[in-house]
Structures are given as C-alpha cells and as structure tokens.
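Please find one structure pasted underneath; my questions will follow.
As you look at this complex, bear in mind that one protein chain is not there, while each of the others sits in place.
Coming up: subunit A.
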Amino acid sequence: MKVVSRFYRLSDAGTRTVTLTVDGTPITAQERDSLAAALLAHSAKASRRTTRLDTPRTAYCMMGVCFDCLVEVDGHANVQACMTQVREGMVVRLQSGLPEMRGRND
C-alpha cells in the first residue's frame, strides 16, 4: 500500500481554505490548521531531516514540546510548525538540520 497522507480529512462545509507554498509547490489548507496539520494532511513524507544522522522526521507531539516539526516560514528558520497557524500566501521551506540553532541552549 502506498501512503499518500496518514489522515482522512473530515469534510467540513463552511470552513475556508488558504493556499500556501511548500518548497515552491502550492498546497491548500483549512483556515484553522496549524502548519504542522496542513503538512501532515498533505503528505506522509518527512517535513525535516535531522542534523546528525540525516534521518526523516515529521511533526510528533503537536503541542510544542518535541521540536521535530521545525520548518522555515517566510524566511525564518526553525519555526515550530505545530505552533504556527497557516496564513494565505505563507512561504514554507522544509529544512535539513537546525540552521543557527545549535548552541543556543548549551
């Protein structure tokens, strides 16, 4: 079986959609989605690769705890996608590693 998304979206009449781009590709999301939800609804694939072992990750805890959902949003690196609401025209880039973040909490 090929996994396109790991979730079904319950059709929800009356919910407005917004369009954002992920690595240049437009995707639609529901107005109240967090960015992490929008990414998970769109694809089953990784939204980040890790610094040390270059392994794939997606959003994990959905509540701001694990930092596995980091992506680049409108030019800002290391944004927690699960704590960010989608916006029309948002420009998202999937990132590899933790640009500039290393050492900040040492």
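Here, contacts are C-beta pairs under 8 Å (C-beta built on N, C-alpha and C of every residue); 3 or more make two chains touch, one makes a residue touch a chain; residues count from 1.
In this text, contacts and distances are computed from a predicted model.
> If you had to name the missing chain as UniProt does, which of "Nopaline dehydrogenase", "3-isopropylmalate dehydratase small subunit", "ABC transporter permease" or "Putative transcriptional regulatory protein pdtaR" would it be?
Record says "Nopaline dehydrogenase".
> Residue-wise, where is subunit A in contact with the chain that is not depicted?
Touch set of subunit A with respect to the missing chain: 1-3, 5-10, 12, 30, 32-34, 37-38, 40-41, 44-46, 50-53, 55-68, 70, 76, 78, 83, 85, 98, 101, 104-106.
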